[in-house]
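Only one protein chain is missing; all other protein chains are in place.
This part shows chain A:
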Amino acid sequence: MKALLIGEYKNGHIDESFYELVGFANKIGASSVGFMVAPLDVKPEYDGKVYIADISKAKDYNPKVHKGLILKLVEKENPDVVVFSHSSYGWDLAPRLAAALRAGQISEVIDVDNGEYIVPFCNAKLRRKVKPNTPKAVLTLQSGAFAPLKNNTAQIEPFDYTEEDTNLEFQGYEVAEKTGVDLTKAEVIISAGRGVGKKENIEIVRSLAKALKGELGASRPVVDAGWLDESYQVGTTGQTVAPKLYIACGISGAIQHLVGMKKSNFIVAINKDKDAPIAEVADVFVAADLLEFIPMLTSKLTK
């Protein structure tokens, strides 16, 4: 078994997710080689060969060029699996590669057993066991699912490529302004999810936050709906927090939210759906209608 591990180079660093791919290869007992588009002088802490395509030529985002590079490498190394992180880079590139190779792709792998892969579905309320039936397979791994592995310093092999894609022009990044609260420093966070129902009901959650001298947080739909601004969002595309106490109000517990808050010391979920996946991480799960329960709790706390 041989794995080609596709690392990511982001904001001037090798993304830590690369080491989870290494951990995965180790877990399945595969030999592996790495690949990433990065400066030629990077030093991955990896015990093996890493092919580097010069980022100044291949650019941060140019999927056609990146796909071409990986296809060339697949031909050279003949791996059984090509492994990406399930990230904006991975979910964009992996299916293009899989289609070009006519290979089966399995997204968001959380575990593996003897060539059978486990993936969550229906907002992680259910799991599926699946298996590729093509000679090669393309995988994306859910972040945090495999323990990272770091080892020595890789042997770097520059990987040259010249093709351009003139159909697509990358015009730079837009970074959200840091406004409002810094949730990363908060000791108590009370977050509102879509389950609050409407903008006015945010006040119910805000009162609870006040009673507990904590900060208000939010899941993404609350921000998308304009009920609170971006600085309140917890999750992959929001902030990563680790307070002493996190109370999730009307939040189902989608992986992208969990990633941002599961390091919290003590987690309370208030949700009327006992099967909500937030139960996976909650220390206390309050099965209740938050519109009834939170005002009751707040009044007892402020009494």
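Simple rule for what comes next: a residue touches a chain if its C-beta (ideal position, glycine included) is under 8 Å from a C-beta of that chain, and two chains touch if they have at least 3 such contacts; residues count from 1.
In this text, contacts and distances are computed from a predicted model.
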Which of "Electron transfer flavoprotein subunit beta", "TctA family transporter", "Helix-turn-helix transcriptional regulator" or "FAD-binding PCMH-type domain-containing protein" matches, in UniProt, the chain that is not displayed: "Electron transfer flavoprotein subunit beta"
On chain A, residues whose C-beta touches the chain left out of the figure: 10, 60-61, 63, 86-88, 91-96, 98-100, 102-108, 116, 120-134, 167-176, 187-188, 212, 214, 220-221, 223-226, 230, 233, 236-238, 244-245, 252, 265-266, 268, 273-276, 279-288, 292-293, 296-297, 300-301
